[in-house]
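Yeah, one chain of the complex is gone here, protein chain that is, but the others are all in their spots.
Letters are used for the chains, namely A, B and C, taken in the order the chains are written, and counting of residues starts over at 1 for each.
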């Protein structure tokens, strides 16, 4: 007995979903809201659930946010009335709580005439404790998200008359976890990173007619779209402030952190291939991951194909290294967009075919190496391999250009619970069988590190090796962090 | 003095836009509206302005259509109430008249209790005459589009009590032009092609539990998505009827046409690479176009890059044939969608960077071959070449894997007027200078034909060689067909 | 510290809100969905939160529902595709659970190929027990509303192959409470009332060109709008079935009920004044309530004014009986509609003035009798009296043309909890002071009964005299029935 089902968002599969992206601008001479719009547009892959902006003009601070894509939330009329000398923007995919307007960011607060707005990318691990403490002091919470906790903690100090820089220096050391923040007050725009720098953040500049515009962004690719030049990345524990006096920087941590722990998944899959992190162009790192995998495994096949678009650089690297020709075997629907319509039970294969269509003539009777950047839950890989077999491939060898993802992320990525992470549940032979492949090969951690050209200890590799750089309480270590409602 | 500008749809550039796609299904045992939904979803590239369906149940015929993408027009609730034994669907990009609801298809008519709906891909060349004739007979028109003329001509005969097959046989021979039609009456679903078969159309079948579902589609890739098998293409001048008795076929032309004139642009750019036309997988034809261009020109460069996604197969073909390595040099924004927000004048480069971002490290100091499938107006190519030069390329050689497009299309594609077709306005040296390239090379017509594996006289090549297979009145031959409002 | 407030629906005040209205039609020859639309439009006052329809054609049963007013949920395109030989419609204001799509009615169920849809007006008192029982049998619930329980109880029997009439006869006797139901299956439309007939329901007919259309409606005024003639009311415990064979009726209770207990509040306020219940035109009953109040109290004043529109008939009756002239003293905003914008704290009086504006020249220095149909929470009356005093009235005598509402309703009306019912919390002198009036007078229960021309024992008067005709468990008797989520 079944009621009319509520509409559900149909996604292809099990790729981890980044929770957020932030973007900011200080440019009294430019059209702030339009710059924020295009910046967020370029960061859309980091969050498709909601989008928002906060801009300041004079002593006013206004915000506008809504559910949906950047292009759905904002229109010309809204951009025209969002004027200011500076602004911050945010895109979000929520992992805790339901998808509701109240969770959209930036979070806007005012108290005693003090106003601030905050956008967050990351995840705290001591949210509960901080929230309980604030609640005992009389603070009321409207959501269960950690971003509200950080915003209200900041406001607690800021509303006493401190400068926002002082408030940051007192409030932030109380927060444990991964966080890249964008903060705006009526006269200043601020961005900062946690002491380990888990989530990326960089600064850009644009000179025009003798006037300087400053930008910050989760990824450098969003600086390109607004024609700004990447100056440098924000360092772990550093806060950068933009105001009428230009740009200045300070470390909000007691001591300047000496260790970075950037998220490896940004390198493998999340960030755009045209972004730079720690000076590395991710596209080239990903090609090298394919190259390195070719060096670790003795592949023997007729063609190399990729799961487009994210697996293509890895596949090209692997193809070149092995000498096996790269072919386009799976065609991605050029116009695929969001759809909330589910195929009925009978139309099982429609779901994956909406995004990918196999080319039989390319794969028929061929021994195929299928390259993907990573495997998380495994369901999509299984469906794709079935498509390839239906297309007549003789053999399908799954080549994963990263190591097995076995441990959940507590620092801002919605991978899955440990139970859902297929690599933590099966041995390689079991996985090979489950996926219906002839073989499954992963890149080693060493091969991965080598592909980035960076050092082992610069990364957070917790999802790969169970070494969490920020302590997680035991009960959280095996399941996803679930925050109780207020 | 300037009022608030009305919002405008921001498109990257100058690619020709296909006007329409049709899809149909006969399957009393299946969920008709959901099958139509996914079929149209797979044809979304053929028209993003409006979408619609008509379904029949018992003696009823109902339609639903709206402006926007398939996923925007339909939702679960609408699909749930669109029930039937058969249905047709349509996606549209309009080239004449403004983008309004009234132009969305299928067109639904009823007269004297007779009901039919019609969806059209193509363009008539004798619309004016037919419409004048019908108006003199008292027929009222609500739009200026040729599809309404065809629908009302059919209804003129059908409403006298003829079968729909008889009406087709009397009405259609009066129509001159390119047309692929989807027609539905309460008891039948019909598809047909014009006598030259300018626009593609194919038939599919799905057997399940002893029951047969029939499908037709502008492109075979849409059959894949609903898990149907491609049986064959509809022949020029053929009409195929689906009803309770299964499928039957007849030629509505006086004699069975002996000559096909399929649109070459479907092969070069329009149709999905994973579609088959005349038995050829377009992806492989396009690779071969790149290969053949490599055979005609003596390329000397460091890397081959493509304008993604449509130019990629051609680029891979060219790279393999020349031995120059293929690289991804332009990254396409994974989440680019429709936006109606325009960058301001100051943000000139933002427009192209919203879709494509160049990888400096890939192109710096390199001699680059930039492969695209075709050039129409030339503006986008110019912008892309500027991006590549900004990224540090030493030389940029434009390789166009098709011949120069010099003549406008009057058969259903919105290329441009002749004045806008850059290849008809400039010599190769002029074009090279205009685009800012170091060289520009086109594929020859012979090289193109060879890449398809078909014969010269199977194609409509009017846009390339000025030989229009369906006579166009002189005054129309240099400008786009403009229909006067009623 | 305060976040941006979520939008709230601004209502003037404390009038009890009817929870639902039902409407149905059987007319294979007419435009079913349009008739349902206008019927629901006329019942809009019975529920503004959601609206829905279910129609049947052939063996199909389809439904469409949404949040908002009838005119917001349906448009031409939706009505055009909702075709059928019969249909039911529903408008709803929910009192339990939040306002969400899932609660909109009709509820649509299908199981084993059996389909039915149900719309409900009323409230069960044994929901918990029934739900627990069904849950133990494996039935899953999506909402907490009692309507889903009734629908699933019916389906439990109907899906075994019984006729819907048989299912009604087995399922309904298990339900205790007040309920008027509209039910539709692919071939039949049914309406029925509970054994006491607490909520109203009547039947209409329209003859045109020798064809008969049947209607049923919560109120007769909705029959007028579709030009149908009121035939009769449905009797307590009676079910009326409409299908291809016309109309037939049976009693689903073991014995034909002998006692009616119609809700008195339908007479006082809820139902439209142009509706008939038990043969009485409510407008005239309400005038008589004013007349009778004039007979019970010795009024001495200069003018009589009403709280428009609902208090106007009572005021006219009272004015005529006392000889004190009736004047329009409070002007109702002609275009007031739904607004979700709240006046800020500083704009306290804006809220009531959005709906009512006092005429100073009419009331200045006058002794005013303010007539209203009833008082529930008292807040609005208090605000209105303040408005009248601000306008310069010398005295304000509140005349309530019904008895004090002291006890909550458990049969389908959202009055309030007992604590919120002002008459249960204060003596008349306290109330007079609270409202800021010079005097407050209520009509007696006898005077009320007399005004209807009916008998004492034909009514449910529970909210006035604490005599609940359907037993309520003790713990429910002082507070509103709160259903726990599933």
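The criterion applied here is as follows: a residue touches a chain if its C-beta (ideal position, glycine included) is under 8 Å from a C-beta of that chain, and two chains touch if they have at least 3 such contacts.
Bear in mind that the values here come from a model prediction, so they are computed numbers and not experimental data.
Summary of contacts with the chain left out: across C:124, C:362 or C:375, the touching residue is C:362. Shown as candidates are C:22, C:69 or C:184; the residue that touches the absent chain is C:69.
Within the set C:247, C:281 or C:472, the residue that contacts the chain not displayed is C:281.
Annotation: of C:353, C:367 or C:389, C:353 touches the absent chain (contact as defined above). If you put the missing chain back, the residues of chain C touching it would be 4-5, 7, 30-31, 34-35, 37-38, 41-42, 44-45, 48, 69-71, 74-76, 79-80, 208, 221, 224-227, 272-274, 281, 283-284, 309-310, 312-313, 316, 320, 325-328, 331-341, 343-344, 346-347, 349-350, 353-354, 357-362. Those residues of chain A that touch the chain absent from the view are 57-58, 60, 62-66, 77-78, 80-83.
One rule holds for everything that comes next: only the chains that are shown with their structure count from here on.
Closest to the protein's overall CA centre, chain by chain, comes A.
Here the spacing of chain B and chain C, counted between their Cα centres, is 55 Å. Distance between chain A and chain B, defined via averaged C-alpha coordinates, is recorded as 36 Å. Touching of two or more other chains is recorded for residues 80 of chain B.
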